[in-house]
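Data block below; observations after.
Of the protein chains in this complex, one is absent; all others appear in place.
Order as written gives the chain letters A, B and C; numbering starts at 1 within each chain.
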Amino acid sequence: MSKRNVCVVIASRANYGRAKYLMKAIKDSENLNLQLIVGASTLLERFGRAINVIRSDGFEPDRTIEYVIEGETLLTQAKSTGLGIIEIATALNDLKPDMVVTVADRFETMATAIATSYLNIPLIHLQGGEISGNLDDRVRHSITKLADYHFVATELSKKRVLQMGEEEFRVFNYGCPAMDVITHININISNEIMKKYGGVGMNVDWTEPYILVIQHPVTTSYGKGMEQISETLNACKTIKGITKIVLWPNIDAGSDDVSKGIRIFREQNKDKGFHYFKNFSPEDYIRVLNSAQCVVGNSSSIIRECAFLGVPGVIIGDRQNAREHGKNVVFAKYEKNDILAKINDQISHGRYDSDKIFGHGNAGQLIAKQLEIIDLQKQKRNAY
Amino acid sequence: MSKRNVCVVIASRANYGRAKYLMKAIKDSENLNLQLIVGASTLLERFGRAINVIRSDGFEPDRTIEYVIEGETLLTQAKSTGLGIIEIATALNDLKPDMVVTVADRFETMATAIATSYLNIPLIHLQGGEISGNLDDRVRHSITKLADYHFVATELSKKRVLQMGEEEFRVFNYGCPAMDVITHININISNEIMKKYGGVGMNVDWTEPYILVIQHPVTTSYGKGMEQISETLNACKTIKGITKIVLWPNIDAGSDDVSKGIRIFREQNKDKGFHYFKNFSPEDYIRVLNSAQCVVGNSSSIIRECAFLGVPGVIIGDRQNAREHGKNVVFAKYEKNDILAKINDQISHGRYDSDKIFGHGNAGQLIAKQLEIIDLQKQKRNAY
Amino acid sequence: MSKRNVCVVIASRANYGRAKYLMKAIKDSENLNLQLIVGASTLLERFGRAINVIRSDGFEPDRTIEYVIEGETLLTQAKSTGLGIIEIATALNDLKPDMVVTVADRFETMATAIATSYLNIPLIHLQGGEISGNLDDRVRHSITKLADYHFVATELSKKRVLQMGEEEFRVFNYGCPAMDVITHININISNEIMKKYGGVGMNVDWTEPYILVIQHPVTTSYGKGMEQISETLNACKTIKGITKIVLWPNIDAGSDDVSKGIRIFREQNKDKGFHYFKNFSPEDYIRVLNSAQCVVGNSSSIIRECAFLGVPGVIIGDRQNAREHGKNVVFAKYEKNDILAKINDQISHGRYDSDKIFGHGNAGQLIAKQLEIIDLQKQKRNAY
Partner (left out) sequence: MSKRNVCVVIASRANYGRAKYLMKAIKDSENLNLQLIVGASTLLERFGRAINVIRSDGFEPDRTIEYVIEGETLLTQAKSTGLGIIEIATALNDLKPDMVVTVADRFETMATAIATSYLNIPLIHLQGGEISGNLDDRVRHSITKLADYHFVATELSKKRVLQMGEEEFRVFNYGCPAMDVITHININISNEIMKKYGGVGMNVDWTEPYILVIQHPVTTSYGKGMEQISETLNACKTIKGITKIVLWPNIDAGSDDVSKGIRIFREQNKDKGFHYFKNFSPEDYIRVLNSAQCVVGNSSSIIRECAFLGVPGVIIGDRQNAREHGKNVVFAKYEKNDILAKINDQISHGRYDSDKIFGHGNAGQLIAKQLEIIDLQKQKRNAY
């Protein structure tokens, strides 16, 4: 029997964080052949050119596609989706995969989902059924209705996907593949490991306690990103005697806004113990999360990876407010004092027990196993 | 209070058939202002340039957008969707409507749905919740998950939309606006009315009995269109002493295939009582349906308009096989003899009683009334 | 030394007719490696899918790109150019050729020229410096100013390219590569050879005398194509006792118009000795030209191939009116009687002597030899 061609489309560094161990498992499978399309922000300097990490991990893309229209407004995000569809469709038509894997819920994911469905190629969706309380929800659920098979990350997600009318045999819960990295590496941080991120203003002692800030723009409150990040950073500033590590936000409508907020804060707050990073490899990202006293912001990794790791988190605002979560997180408003109080509470509490609601860190392999055997001919029906 | 700007996007003649009386109602409303984008196959000669009908009905487009990539393959359909998103997004960003109305389930509709959602403009979807058993289903349900308000055509559709997690206050069943034309015009046909479609080989006596064939390509059985239409036409050919009216298919992946089948049949069957038409105005289309002894093929109007009108129909193949339907239709396989038998049965039976499962022919006005008052601020939540 | 990668972009059947023997020579060269992109109308059923001929000649494309936006208006032609640039750029960025070859003067050629120049890849242009008296001239000269090396077809063309400021060492006159086919094949026609084009209404006896009509739309008189072709066809109809072979036009703004004119004429003139063909292989096209009593229309092959072959031609209208030409052609207005008189004159005259103003039929090999050695580093300067 010839191998099944599985085309994975990676369109952001977050995508890659999720898909990496699945890609490894596909590559290692005797029954599958990995095809790889890399596009959008993974190719951009400004977002750390994740393509370099992908290549150095041993994955060579079959196609690279630039399709981010500059501007970071809602308009350019819509147009980028359109351009992505055009070029991904051309690439898929050439590569002729037996199935296409797409991850999560953002505009780049939608481009992959549309191109794939319209070409009548079976679509494999990771991370369906989740709810975060914003525009991403629409896109995620919309992709669910286009997808042929769903590899969800939690039981509740599975229930939601089924309720939307998807057939039971199409839905698998193997947990979130982003957890896989945790079980595959040594998660201890060291200054030795982190020195590759060195550079201007980055001389952090990673063995000392630190707070980690990861705050992305929220598409439904477009235009307020600068103000929102400013509350967070000012709260952190109040906490003396501890390092603060700040990550630059994802590309997204409004990310210029959050970035601007960070830039202004940085200009006005030199030598206040803040350090700013663009990007970590998925492995080092886990290490950075794992050693934090507290992770603050709205990144989904506060809910996922930190639950598994037992790291305390403070979720700010409504980007994640409807998400399923473990005991390790508390919620705060976009308000300096509230944020400050919650961070202090969490630091006092210290580490939590590991919580496996997002899986056991072996999703990649389990998913690959399924991709070897799922029925690719069967036409999708709605269950009602 | 200033008027609400309602932007209707029309991307095929079928779209216009559905939306026309809603557009009239919006135009007549004191609280609404109609904006109009016309694109895709409505601008193409080969599909009868519906734009001309739209203009002669008194609607002047704010934008016309060419976005059909030639080829009529799955690939070009996907790419057309991408191009549509790019240019519709630019147009919407300029026109700044308070809401956008999109109709049904095809690739052009998806382009509108994506552009609108990504711009954070409330999306109004007509015809959600239906099931036809093919790729259109995915697209339709996918659009449902993007839309803010749903104007469905039947109770069963409403149930499905709710089950997919849409909030109850967002779903309205006023019936299908395509029915509206029936209640707004004199539906009697005459040669006088039809002479405007005159031309080579078109001298039909419309007061005599005829069978009407409307068969579109089926995206999930791409590549078989020529063979499928051939079975139908050969079945019709067997029935002597009755005129056969054939409509050219919609633009779609595979429509070249169906068109080719018709062309070949036409060449080989001159003077066999077959007549071929590209397009009718929505009004004349109703008249042509209403006077048919039997309507054969897979057009959704066999299920909808014909149910209301009580015209017997034979649905061929699986394009509509899961659709809710009235007593007026029977189903046949893609097989000459089966088709022939079913047509004969239906002609013997004669007209059915009018069935209002798709509404009472006043949907346009009822929908417009709702558009005046629906809450456009309220963020969408999933009901579970 | 590693081979030089030469990427040839073929975007119409005419392109292929010109480039075929160059492609063969590149493939056969020990110092060159052929890369092939095939796109636009070569992929379309309606234009005879030249891709099939290309493949059966043993050339396998590295990329196929659909970029014709449907409509055949000036607008869609402009937009197709834009889409072509986007996707050709992506392909070239992937294939990383050492140089790119583009042919002639149409919108697809411009797409290749822009994508290539902007990527800083040396651009090789065939057929520069010619003048035909319409929009094509602008495009052709515009491409000349983008190109690095020019392989022109006549001495006069060379003079014009130099006058536009191109450096002398960049311009070569090896004649037109479209002539090459003539010297590489047996140019005698036979019914045996032509039977592969058989089908409805095509039973021509190719050994009997015939007139050949090849009339393309003229972009500068957009909208008059139907009327223009009608004059030609009616002139031909007057000439009794001789077969008339009509070729469907190229894809172009306005080609729907010419096609429509042909369709209407065909409907009204059955059994008048007219036969219609979509496409011939380049070889059979030469045979069809060579055996014609007279070739009528505005195809550039009347001027080129027919000069070499000595076949009488009647050029109608202004599409070619400024072109350099041999003794074998006379010019007629878009007027039935004038056309008729000129055809009769030419049939009376009979064959002309072979004229080598467009080369000796070995351009492909001579060009390939140059491509092996041209300086690809040297920055272009203007000669003044």
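One rule holds for everything that comes next: contacts are C-beta pairs under 8 Å (C-beta built on N, C-alpha and C of every residue); 3 or more make two chains touch, one makes a residue touch a chain.
Here the structure is a predicted model, which is why all the values come from computation and not from measurement.
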item: Among C:Thr64, C:Thr90 or C:Thr154, the residue in touch with the chain that has been omitted; value: C:Thr90
item: Identified contact with the non-displayed chain, of C:Ser117, C:Asn173, C:Gln215 or C:Ser259; value: C:Ser117
item: Residue among A:Met23, A:Leu36, A:Val68 or A:Ile262 that touches the chain left out of view; value: A:Val68
item: Positions on subunit A contacted by the hidden chain, ascending; value: 43-46, 66-71, 73, 75-76, 79, 83, 200, 256, 267
item: Positions on subunit C where the hidden chain makes contact; value: 74-75, 77-79, 81-86, 89-90, 93, 107, 110-111, 114-115, 117-120, 131, 133, 135, 137-139, 141-146, 160, 163-165, 219-220, 222, 322, 379-382, 384
item: For subunit B, the residues touching the chain missing from this view; value: 63-66, 83, 86-87, 90, 93-94
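Quick note on the criterion: only the chains that are shown with their structure count from here on.
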item: Same or different residue numbers at the subunit B/subunit C copy interface, by half rule; value: same
item: Euclidean distance of C-alpha centroids - subunit B vs subunit C, Å; value: 41
item: Where subunit A touches two or more other chains, by residue; value: 83, 86, 90, 93
